[in-house]
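In this view, the complex is presented without one of its protein chains, the others remaining in place.
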Amino acid sequence: MREGLILKISCPDKPGLVARIASHASEFSANLVEFNQFIDQGCRRFYARLEIDTGSLEIPIEDFIASFEVLGRSIKADWHFRRLPYKMRTAVLVTKTDHCLNEILWRTGLGEMPIEITSVIGNRRDCREIAENANLPFHLVEMKEDKEAGFRRIEGLLDEQDVQLVVLARFMQIMPEWLCQKYAGRMINIHHSFLPAFIGANPYRQAYERGVKLIGATCHYVTGELDAGPIIEQEVERVQHHHSVQDLVRLGRDCERSALAKGIRYHVHDRTIIDGRRAIVFPD
Amino acid sequence: MREGLILKISCPDKPGLVARIASHASEFSANLVEFNQFIDQGCRRFYARLEIDTGSLEIPIEDFIASFEVLGRSIKADWHFRRLPYKMRTAVLVTKTDHCLNEILWRTGLGEMPIEITSVIGNRRDCREIAENANLPFHLVEMKEDKEAGFRRIEGLLDEQDVQLVVLARFMQIMPEWLCQKYAGRMINIHHSFLPAFIGANPYRQAYERGVKLIGATCHYVTGELDAGPIIEQEVERVQHHHSVQDLVRLGRDCERSALAKGIRYHVHDRTIIDGRRAIVFPD
Amino acid sequence: MREGLILKISCPDKPGLVARIASHASEFSANLVEFNQFIDQGCRRFYARLEIDTGSLEIPIEDFIASFEVLGRSIKADWHFRRLPYKMRTAVLVTKTDHCLNEILWRTGLGEMPIEITSVIGNRRDCREIAENANLPFHLVEMKEDKEAGFRRIEGLLDEQDVQLVVLARFMQIMPEWLCQKYAGRMINIHHSFLPAFIGANPYRQAYERGVKLIGATCHYVTGELDAGPIIEQEVERVQHHHSVQDLVRLGRDCERSALAKGIRYHVHDRTIIDGRRAIVFPD
Partner (left out) sequence: MREGLILKISCPDKPGLVARIASHASEFSANLVEFNQFIDQGCRRFYARLEIDTGSLEIPIEDFIASFEVLGRSIKADWHFRRLPYKMRTAVLVTKTDHCLNEILWRTGLGEMPIEITSVIGNRRDCREIAENANLPFHLVEMKEDKEAGFRRIEGLLDEQDVQLVVLARFMQIMPEWLCQKYAGRMINIHHSFLPAFIGANPYRQAYERGVKLIGATCHYVTGELDAGPIIEQEVERVQHHHSVQDLVRLGRDCERSALAKGIRYHVHDRTIIDGRRAIVFPD
């Protein structure tokens, strides 16, 4: 990722927004490399993401960011600048299966995801070895008896490590409301079904019993309501009557890996904006 | 479709079934063109579909079919022979939108579906013209006030026309239990969502509000429980945040056409066997 | 389609283009409903498509269009305004198979494609009936002996009908160079393979013999080089070893219909810009 800035912005829609926002950038000779916008006609709200090449910027980047304040306020916007390159401090929470963790490690190693994994946190020991082979700290937080204490312990680890993103990579515990709220818009889950079908436990068994011809996986932001947060990405795979539950688990792993990896990628590249119960995603 | 026979069979599983069934065919010099089998390990039941070339058969086809009786009973089988070529007498029920009806007409014209459409039955006038352009009788059965009378009228039409298959091609009325039972395994619906997500009315609006990234359509057998019958085929299409409900309706039409056409095709070619709440489908 | 304007523009890239173009619109209180841009880093060229709501425009639309001239010249742009709503005058050329023609008629009827079909031109009689049922003129232009005369006759028909778009809907004749040039960027073909694989005749037989596991169709602009013009859309379908050439023809029809319909839709909505040998497509 080059040097530059990403600007995410949302505000009430009105004529001239693109011109005003783009003009602010060009005023100081910044160059727009990518410009995506979307108007939600229902709530009359404007959403945009700009990728700005600051190589030709005539003022210091800090000043450029600060100078946006006047415009941002006058159009009643929520906005956020991210300086490139960067790595997002990310904790990965796991339980037993390791394919999602593996995928994240592999893509991070390839440079596909600009994240820095601060640690792997598991409520079982199963993923310890893979974390340690990747030279990552592994924290075992058992949650058998006192779940609330376990979540407090997790909160403490996330605080200590100054985590910006929490990834639930097949973490098989239901997050408490208070932790969901603390990490609202910064906690991503992979659910092993094509939501909203098969919410909750054992979705592959549910899918088998219903006799569906496609199974799927859903990457979404975590909210207090189970499996109901804004969806970032979904993948499906075709199945047939002869596939057992175990076959669905196997085939579903590929959906899960892919949907989670894309979801994280979109989030980390600031390509997502939460719009109520839905997520705006400007894919790359 | 050549001259020949299709045999669908199911029975309790035990060793030697393939040999016994195939031997029966070869005994009279029939040739197996296609052989599909499946063992449901849960209920220990054997299912098979055989496509038999009768060109070299040494006895009359009727005798061949009759001679199967001894074997069929001894293995406690349910079985069904279909003589090829044939055309399945089919009624198409519609309401307002015509894309599914159009698709069926087009594929029937191309010879992709060996069906004979006995009539088009609508609870509105919208599809009258397209039916009549295709030289098909159109029956208007209004269902505004006395729905039960409407369904009795429909039953009468199906009886009169000696219909073997009822296709609900975006027929926007909930079938009564008694009619579902009368046509159990012979009534196919297209639901405009990826079931079991978004059961019932306005699935595209539901999908929009949930913010899914894939929409779908489901072709299934109709049972007394709404949108819960055995699934024959499902299709999905990728969507994005900027697609309105109207866009989903447009994009979904392609899923609906495709899933319904494949579902009918599999049924009419005897490629489906109902196995409890699931459908075994041997695709072509 | 609402009242409004579509602006397609391309020019050498430099900082500030988005701001200048968007500002021109907002200066006269036009509202940008959609804004897509792309910078080809190879040739340092900027491409954009704007959809403009002119409901709040303070000057007559003609004046707005005319006033863009100064900006357009100063940034050395090629640009084009299209007033909405409109219907593009379109001729459909066919030979024998009618599934692509059918699809165009069906989608046009549904309002998915803002085109006015001026006539159907065939080098065989096969599609005469379907054209006439749709109340469209059908012109038979036989091309057995004197092909050049045939193409001159087609040119004459296109001229007479003031055609803006020529769609080759499974027209099985190779267009002469001079006609390709006359309709450069305004003639769309559907090729029944996943180009660049299987250029030329009998692609499904070629695909069968090569034993591919996916077949496809390609919608592209026609150039003088056979099947080598800029690609607008491609579709694929999974196939297996047991599918005969005839099966591939059947399965491929769905790819052809879909890819052609999307390709026409993108073109007619001004969502395509030709960039050398490639087509930029801003999908809807």
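As written, the chains take the letters A, B and C, and residue 1 is the first residue of each chain.
Keep in mind that, in the parts below, a residue touches a chain if its C-beta (ideal position, glycine included) is under 8 Å from a C-beta of that chain, and two chains touch if they have at least 3 such contacts.
Not measured: the values here are computed from a predicted model.
Set against the missing chain, the residues C:Ser10, C:Asn31, C:Thr118 or C:Gln234 yield one that touches it, C:Gln234. Residue C:Val281 is the one among C:Ala77, C:Val222, C:Ile264 or C:Val281 that touches the chain missing from this view.
Screening C:Leu157, C:Ile174 or C:Ala197 against the full complex identifies C:Ala197 as the residue touching the chain left out. Mapped onto chain C, contacts with the missing chain fall at residues 38, 41, 194-198, 209-214, 216, 230-234, 236, 240-242, 244, 275, 277-281, 283.
Where chain B meets the omitted chain, the residues involved are 15-20, 22-23, 25-27, 29-35, 37, 39, 56.
Across the interface with the omitted chain, chain A contributes residues 99, 102, 106, 110, 112, 133, 247, 250, 254, 258, 284.
Following the convention adopted for this analysis, only the chains that are shown with their structure count from here on.
Separating the CA-averaged centres of chain A and chain B is a span of 41 Å.
Along chain C, no residue makes contact with two or more other chains.
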